[in-house]
Every structure is written in C-alpha cells, then in structure tokens.
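Before I ask anything, let me first share the structure, which is written out below as structure tokens.
Only a single protein chain was left out; the remaining protein chains are all shown in position.
The first chain written gets the first letter, and so on, giving A, B and C; residue counts start at 1 in each chain.
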Amino acid sequence: MSETYLLRMENISKDFYGNKVLENVNLNVKPGEIVGLVGENGAGKSTLMNILFGSETIHETGGFSGKIIFDGQERMFTSSFDALEAGIGMVHQEFVLIPGFTATENIMLNREITRKNLLTEVFGERMNTLDWPKMRSRALQAIETLEVNLNPDMLVKDMPVGHRQFTEIAREIDRETTKLLILDEPTAVLTETEAKVVLNIIKKLSQKGIAILFITHRLQEILDVCDTIVVLRDGKIQKILKPMETNAQEIAQYMVGRELSEQKSSVWEEREFHEVILQVNDLWVDMPGERVNGVSFEVYKGEIFGIGGLTGQGKLGIANGVMGLYPSEGQVTIRGQALKLNSPKDALNAGLAFVSEDRRGIGLLLDQPLSWNIAFTTMQVKEQFIKKLLGGLIKWRDDEAIAKLARDYIKKLSIKCVDENQLVCELSGGNQQKVCLAKAFAMNPEILFVSEPTRGIDVGAKKLVLDTLRQYNEEYGVTIVMTSSELEELRSICDRIAIVNEGRIAGILPPTAPAADFGLLMLGKTDVKEGVESAS
Amino acid sequence: MLVKIQRILGTIGLPRLLIALFLLSLFVIAPFVNVRVDTSINDLIIRFGMNAVLVLSLVPMIKSGCGLNFGLQLGVIAGLLGSVISLELKLRGFVGFFTAISISIVLAVILGWLYGQLLNRIKGDEMVVATYVGFSAVSFMCIMWLILPFKSPDMIWAYGGQGLRTTISTEGYWYHILDDFLRINLGSHIAVPTGTILFFALLALIMWAFFRTKAGTAMEAVGSNPDYARSCGINVNRVRTQSVILSTVFAAIGIIVYEQSFGFIQLYNAPLMMSFPAIAAILLGGASVTKVKMWHVVVGTILFQGILTMTPSVINNLIESDMSETIRIIISNGMIIYALTRKMKVRT
Amino acid sequence: MNPIKKWLIDYSVPIMFILIIIFATPLAGYSMSFLANEIMTRMSRNTFLVLSLIIPVIAGMGMNFGIVLGAMAGEIALILITDWHIVGVPGVVLAMLISTPIAIIFGYFSGAILNKAKGREMVTSLMLGFFMNGVYQLFVLYGMGKVVPITNKSILLSRGYGIRNAISLDGIRQSLDNVIKVNIWGIQIPVMTWLVITALCLFIMWFRKTKLGQDMRTIGQDMEVARASGIDVDRTRIISIIISTVLASYGMIIYLQNIGTLNTYNSHEQIGFFCIAALLVGGASVSKATIPNAFIGVILFHTVFVVSPRAGKELIGDAQLGEYFRVFITYGVIAFSLALYAWKRKVEQENERRSALGLHRASLQKPGGGGINVEKMGN
Partner (left out) sequence: MLKKWVIRCGLVVVLIILGVFLYIVGKEHVIFIDNKDITIDGVTHSATAAYEIWIDGKQVGRSALAVGKRNSASVAGPSHVIELQAIQDKEPVGEKIVKEFRISARDYQVILNIPALVAGSDLFLSAAE
C-alpha cells in the first residue's frame, strides 16, 4: 500500500525544551490529493510543516523523532534546500519576494537560466550570463499553468496583493520536480475574488498530480477544495475527516476541543455589571500583522473582558491601538470622556495601563534592573518616586522609594530574583511577566490591558499570573481587558469574551457558551446564533 | 579557573586588555631608555585635563541611543566661536573664560537642536551622516573664519590679510586659567593642573546628577529601549534631541577647557578629525556603541592619552624613529572598528 | 507628493551643482577651451575610480569608502615598479598586475569586516579607510627598505628605509594617456585611457547581467529573501567588495599615471571622499548608482572644482575661499545626500504602510464586509 502514498509521516514527535508540541502525528498524502490542515494557534501545524520542509530551527532545537517517507524513500531534510530538491515546495504566509524585481525575476530567483561564457571557465558558474528570453518564457509557462493573468514583466511592488501570491505559487511550481506543495494560509491577505482564483489554482495543480498541503483558517475554503481534512489540536491529530461527511460546526468542535464541563469548575459564578467604563467605537488600528478594521465594544466597570481569536486576525491590535502604540483611528471613551488616540501619554494619564504581549520588545528594559522596570512608568507619568529639589526645579530620582516599591512587588508577586537590583534580562520568562504586571499595578490603573499574559511561560507560572489578575480584579475592582490566544485561559477567568476575526469582532460570548461556538466565530462564521451579542 | 579568566576577558574585552598591557609595558620600559617616568606622568595628567571634558561630552548621546557622536565637531565649533568672540571683546581672566563658555553654550544649544532634528529624521544612520555633518561644518567654518568681521589684532593675520589666523594664542587672555588655579607642584617634574581637574570633576558630577533625575532616567530608558519608553508616554524624539544638545554643549565647553590648557585656539581644519580620538578614548574605557558608564570616561581618557604620551618618547628612544603617529592612527581607528563590528541590537 | 516635487528632491544635488556652475563659471572667467581641456583631463583621470564604486551599491552595501584600500594597493604596486625601474605602458600594466593580489587581500579583509557590521557598512568602511591608512604607513614608512627590499635610493628616505613623501612617477607619467592622443577642437583626448574606461563600463553592464550580478541585485534588495532562496549572502558581499577594491586599485594607477607624482602618504586619503561626492553629485544614491551617474557626476563635480578657486578670488579677493569652498561642498554633498536618502527612506516606508492600510480599507468597502460602516473612515 505504501507506494500509493506520496508522503507518509509516521509517529512524528517534537518538543521544544521539554515542551511537547507534536505527539505521534501520522499523516499520509497521496499524489494529487488536497489535504487541509486546521487547528488553533499552537496546535502544531507550523511545527509539522517546518519539520517536513527541513527548517533550520527544528534542527537547532534538537530535531524530532519519527519517520518521513517521501516518494518511497525515507528522508530527513536538514535544510529547506534539501526539501526543495526532493520536490517539496512551500508558499509562506509572508511573501518571500523581491519587490523591485519583475515577476519573471522572482519566479526564477536563484534558479536563473544561464549561458556559459569565457569567464565561467575561470571564475565558475556564477559568471554565467543570464538568458533573459528563456527565463521569460519559462516564467510565462509557469504562469500559464496557473491559468492566471499575470504580466511577467511587472515589478512585484506594482502588483496587487493577489498577483504577488500568484507569483509566489508560480515560483514553486516552476520547479519541475515539485510533487508536493505546502500552502501556509495563502488566502489570508487576499480579497474574495483573488482567494477564489487561488483555490482554482490549487484544484488545477492537484489534477496535474501535485499533492497539496493546505493550511487555512477559512473553514469554507477547506470544505470547498480539500479531499481530506486533518484537525490538529495540542500537538495531536484529533480527527481526519472527509468534507462530504462533515460540516463547519463539527470541524470547529474538534478544533477547539474540550467541552466546557471538563474544566468548568474553575470558572466563577456569573457577575452582573452595569456601569460602562470603556467604550470603543469603530476603532481602526494599523498594527502590522494584527490589523484592526473597525471594532466596537463596551467594557463594564469591574469586569474581566476577554478578547480572543486566531493569530493575525487583529485581536492584539485592539489593546495596542487604545494605548496609542500603533496608528489608529476611531473613538474611544473612558468614563464618558473621549480619549486622545495615538498618544501613549494620554492613555496612561486617563488611568489605563498595559501589559504588552511583546514582553522583551516593548514591555521591559532588559538591560536595566528590576526596580527601574517596575517604577519607571509611574515615575515618568505620575511623578511619583521623585524628590523635588530647589523648589521643583530639579526632579531627583528617589532610588530608595523605588527600591521599596520593587521589594514590595517582589514579595507580593513572589518574583524569583536575587534582589531588586538584578537585571531583568537575567530573569526567567514567568518572572519577567510578573515584573510587567508589577509595572502595570504600580500605576494603580482603573483599566488594565493585558495581552498574552501567559505566552512563553511554564504551567505553574501561568496559573500564578492568572490568579494574580483575578485577585487584583476582585480586591481593587480594576477592570481588566485581557487578550489571549488561549481560549481556555479566557474562559477560565473572563466574564465575557469577544472573538476577533479578520480585524473585526465576530461575536461576544459568555464563557459558558459551547466551545464549538467559539471555534466557529474564530473561523469567521458570524452567524452563530446561540448566546451571541450584537457583533457590531 | 579557565572559565573565570574567560569571563574576565569577556567583560574587559581583549583589545582593551592588550592596550592596557601595552601602556603598562611602556611605563616599565621607560626608565631603561632614559625616559623620566615622572615627566611622563605629568604629561599624562595635563593631557587628561585637556581632553576629559570632550570625552565626557559623548556620554549623553550614547545613553540615549544616538550612538557615538561622530559630529562632535559641531560642539567644538560652538566652543571656538565662543572663544574668539570673548577674545574679540578683550575679556581677560575668569571673566573672559566664562564669557567664552556662556556664549558657546548658547550657540551649542542652537546647533545641537538643529543637529538633533536632523538625527531624529535619519534614525539608524546617525553615525555615518553625523561624520559628514561634522566634516562639512568644519569646512564651512573655514570659509567663515575667513570672512567673519573680527577686528582684534591678536587674532587676524598680521600682514593685513583677510580673516582669522589658523592658531590664536590665549596668552594674555585666559591661558592656563584653570591649569594654574590651585596648581600643586610635586617635586620639580610634576605640576598638577588642579583647576582643570576640578572643573572636569564638576562637569562629571553635573552629568552624573543629570542621570539621577527624571529627565535623565527617561534618557537612559530611551537608549536602552525606545519602544518601551514610547509605551511609557515619553516623547522619544524630544529626549533624543535633549541628549544631542547636551552632548554638543559639553563638547563646546570641552574645547574651551582644551584651549586654556593648550594655550592656542586652533581654527580652520584643526577640529576636522577631533571626534575620533575622543570616541576612541571612551571605547577604550569600556563603552560600547549603546552602553556607557561614567568611569569609562576616566579610564578611557587615561589609557588613550597614556598611549599618546608614552609612545613618542619610549618608542622613539627604543627604535629611533617616530612611530607614534602611526600607532595613534591604528589604535584609535582600530578601536572604533572593533566597537562597530560588535553584535548589537539594531532598532530603527 | 507630486511628481515634480519628487523629481526636484531626488535630483536636488545635481541641480544645486548646475546652479553653482552657472553662477561661478562666468565669475571665474576661464576660456571655454581651457575649461574643456581641464575637464577632459580630470574626467579621464577620475572616472575609472568613480566607476569602481558602483558594484557595492548594486549589492546594497552603500558607498564603499573602502576604495581607499584599493588606492593603497595601487600605490604599493607603483612604488614597487618605480623601484624596479619599469617604465611606460608595460610599467602601468605591471603595476595593475601586482596590485591585483594585494587588492584582493584588502578587499577580502574589508568585506569580511563589513559583513560583521551589517547596516553600518558606510561608517565602518570609512573607519576602515582611516585604520588601514595607519597600517599602510607602518608598511611603507617602516617596512619598505627593511622588510621589503628597496634598491632605488632615490625613493627611500635618507635614513635608509621608508619611502619618501613624494615620488616622481616620471617613468610612467601619462604613458597610458599618450598611447593614442587625439586633438579635437583644441581638446586633447587621451584615447587609450578612454578605451580602458569604456571597457570598464562594458564590464559593469555585462556584469549586471551575470548570475553573480543578479545575486548581488537580489541581496541589495532584500538580504533575507536572498538568503532564503539559497544565495550565499556573506560570500557574495565579500566578492562585491573585492571587485570594487581591485577596480579602485586600477583606478588609482590610472589616476596617478596622469598626475605623475605619488604623494606617498596623502594621495589616497581624499580619494574616497572625492569619488563618492562625485558619484552622488551625478544623481546616485546609497541604493542606486549607474554609469551615467558617474559620468555626469565627474563632469559637474570637477567643473565646480576647477572654477571655484578663481570664482572665490574674484568674489572676495581670496583664492583660499574657493579652496575651502570646494572642500566644503565635497563633505557637504556627502552629508546632504546621505541624510536625504535616510530621511526619504523613512518617509517612503511610512507612506507604504499608510497606502497599504488605505488599500486594505478600500477592499473592505465591498458589500457584505461585515456590516461595518466604512464610508466615514475616509482618508
């Protein structure tokens, strides 16, 4: 039987420093088969594809276990070039194109057709001259295979997004050896018509015998084109389905997983809130990779409001936009007062505080001591921890008060460190996250934005961070807006959860809503009826 | 043990260690080639006093993340203008000296502000642009020295030519005004220019104090992570401009301190390359393109000036030819290249 | 930005220079034939050197201030052939032959260091020039006559080792220029030198069409994509610097055979600045430099160079002013162009992001776009 399969991945397991991301995954692909791969963020899709494509990061982090049999041979790709050579192509989520080059040049990138000349003999192949006419006709041929209208002489930077995607696909199929093509969210940035063209291309390629591994978050696309649907969750294959025998509801169910009853115990009783403290109206945020396209919602005083959704859909952009870190437009009112956008200072003065998802990039001064990190914002914004000398002319830093504050928080949040003078870069991820929280708490905010508070920290620390947040909310009545990719986490702590899809709020659900409803909202099915508050 | 040595080497840095050892060996060899150690030390102290303020002036821009100030010449020009205006006004003694400083501070603030505006628009390319801004400012001032209407006979060419002389003596105005202040003579060969050292200490204290204030703390935060600073509501561009102004003002004061000790105001092309020795000194002291501490200034200036005093005397007596200039070029520029090729986080 | 304004900003440096020329040339009052001859001489002298800057620009490494290293290689070769008494065209060619391996070593060294300073190539290559000047001094001032045997007493310092400050290159003086010399309308044209320059232009044009040239263009546009597509980025960058350094050493030999005297310790110092200033004056930028840029630049830059001392003298009665002025414009042009480029790039990135957002919004305005009222979000 095995020879009928083009690709067999057997018992693939992989861990990153003890953290299991893939466990005994078996995947079989026949020639010409279109296999759809779905799963939440962190389900292991990208890791699986990276293993298949021989990505260097896999090998730098200790390799993987299991067997890959491709084209009847057991293979182990140590670099993406090996994989390419064997006949596996990959179209990445971000374009890997040269904007100043034409379609032809990009399609033929580093595979240019050349002619020998005199200097070749001396200096080697790289002195070959390019054979432009031949390259152009080769590129045209690849474009024609796709049956799209793409000008081979057009510069990529002048192309609409869809054409850039075509160029990328054309590059992969131009390799005569390509037998398997991995498409990582090829339609994510495309308009509907463009996406349709891409889906057509996929079908055509499969008719030509090229097998396709297709990753997407748009469920309808999967149902439309795939022969087989593989649902991954928590590093395991949850279910293998046939599109005729299933529906979006079921896929979402498998994807999001656990029914609520399993872990419901940790969720507190329902609370009632009345006073609106934060009102967001038609907010647009230009955050690269997390664009927000006009969201509106209200947050009540004292509640914990969750924002969930898949990566790249824009959930992270909301907090960043409100805090003024990325260019944004729209109306944000706090306690009925309009907030000036695009100004972090005004946001902080209005009583907001933010724990960024980009801990190391924005959240911390890595090469400064703990005490500074905790006190800095408060010192700059509220002028606390400052001794005024000469009638306020000199604002002297009160290192003693800062140290005291830091020691307080070290104790309160049980941050593991030598003392308050230790550099933050020497702390573990979980403790760094606690420092970020301490920094925000020190501001005594009315509304606290927390993004991905448990990303990259171990299980024990995760619980501690969430407990701290909840305790803070209960004790001080602080309103918390928490953004997270982990739905379970949101459901365990939030009073309401908004799900963001394609930059818009797909729906707001109570944490008790069935998992499948969340799954459908994440995948852009806005017609979920049950328990959905108005989406816009 | 080996690991420990490696760690120590890592923190000190190989080139720094080599140069310190080189300097030490020069001091050891000195008596054997008939070079007096005490006069050498005297030279070193004097040169330290002359140059330390200029080196100090680099600190704010490194702290705020603007990198090494290759445009130090702008501050120097402000200082030169202040000096010649004070001489033109025929002000002598401390009055003249402090008038020169006051005028140049005003000019340095203006120049520094403009320079800061430029650097904010070209983030990421500060160093190469600053180098050429420095060069072109010096060559522009060459024209200005020629056509500015200065009249003092002490400063213009004696034979009725146009413009200022290339070197103007501060003798009779404020020559050694700081050097001779509370001067301490230790034996016949060491005379400590106490005033200059004290003045440097005062400026260093001011600098240190500044970084203990709210504004100084903000500056340091901008340097270590501009995104963090911005998320804390700090106007990053304004803080950067402040740091550039501060650097420029200190450079202006620095050149005036240099002049009073050296005895001459050097115009025209003299300041052209002035930024490189100062930068090399602070790097030698242990600073990097993004990090600096106050003691780096002191250590760096002593090491760099030490090499500069010792090589001509010792090496010349040793091999009987003057290699000091060549060694200076190799060490100072080599040090800068070393710093530039270190891995560092690149933010734009 | 409207296209006229953009064009004016893009070409502000050449426009400025044309204005200076229009203003200063009548002031200087040189005859047309003098000017034409002077510029012809300077073009044949400098163009090759300026052209040597182009290839690193293609590879995205900016202006290679490290051509100073190439110039040093050329000078070392010239010192050797002068010591050996090799004269005429064979002398020039032999000097090129000798300078090649030296320049390759220098270029490799330079390229390897620049690879460690990605993103800061220009300031590093500038410092590298200064640094190697020290090493060159060490070699020529102390090594030659001691480590490297030099028999020709006339080029040695009286102390018996080290090369003199100035060496006469009488043996090869203008030998290349004089192989074929044509006089057209009173202008002396050194045809052979021009043939060499033309050959280099053809080489550059051809090189851009080779696989290596294409790889360099790729790296110049996006290093990460180049790496992802399997191009050995570091090696290619080193090759581009080696080519530039080798060409610069030839350029320096052509330059010096025309001048006829070698200022052992100064000739190379200013070469980097002048060539880069000339190329920028021709409308080149850090990321784009073409052969026409080099020619236009040399003409404009050197016209200003020729006329400014006399114009300065006429203007305020002091030729020194013009001297200072031309130094100022050299540095000023570089500072201005580099700053303008960095600033423009920042603005462009900003605009690109903004227009991407605009496009994105437009695409959402379709019916069924989730019920969001996009109209009022107009730009």
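What to note about this one:
Following the convention adopted for this analysis, contacts are C-beta pairs under 8 Å (C-beta built on N, C-alpha and C of every residue); 3 or more make two chains touch, one makes a residue touch a chain.
Predicted model, so just to flag it, every value in this text is computed and none were measured.
For the chain excluded from display, the touched partners among the shown chains of the whole complex are A, C.
Within the set C:90, C:160, C:186 or C:292, the residue that contacts the chain not displayed is C:90. Across C:70, C:129, C:145 or C:171, the single residue that touches the chain missing here is C:171. Even with one chain removed from view, chain C keeps its contact list with that chain: residues 81, 84-91, 93-94, 97-98, 171.
Against the chain not displayed here, chain A makes contact via residues 121-122, 124.
Criterion: only the chains that are shown with their structure count from here on.
When C-beta pairs in contact are tallied for each pair of chains, B-C comes out on top.
Distances between chain centres, each the mean of the C-alpha atoms, put A farthest from chain C. Rounded to a whole number, the gap between the C-alpha centres of chain B and chain C is 31 angstrom.
Those residues of chain B lying in contact with chain A across their complex are 212-218, 220-221, 224-225, 227-228, 230-235, 291.
Within the complex formed with chain B, the residues of chain C that make contact are 113, 116-117, 119-120, 122-124, 126-128, 130-131, 133-135, 137-138, 141-142, 159, 162, 316-318, 320-321, 324-325, 327-328, 330-332, 334-335, 338-339, 342-343, 346.
Across the interface of their complex, chain A is touched by residues 206, 209-212, 214-215, 217-218, 221-222, 225-226, 228-231, 353-354, 357, 359-361, 363-364, 366, 370-374, 376-377 of chain C.
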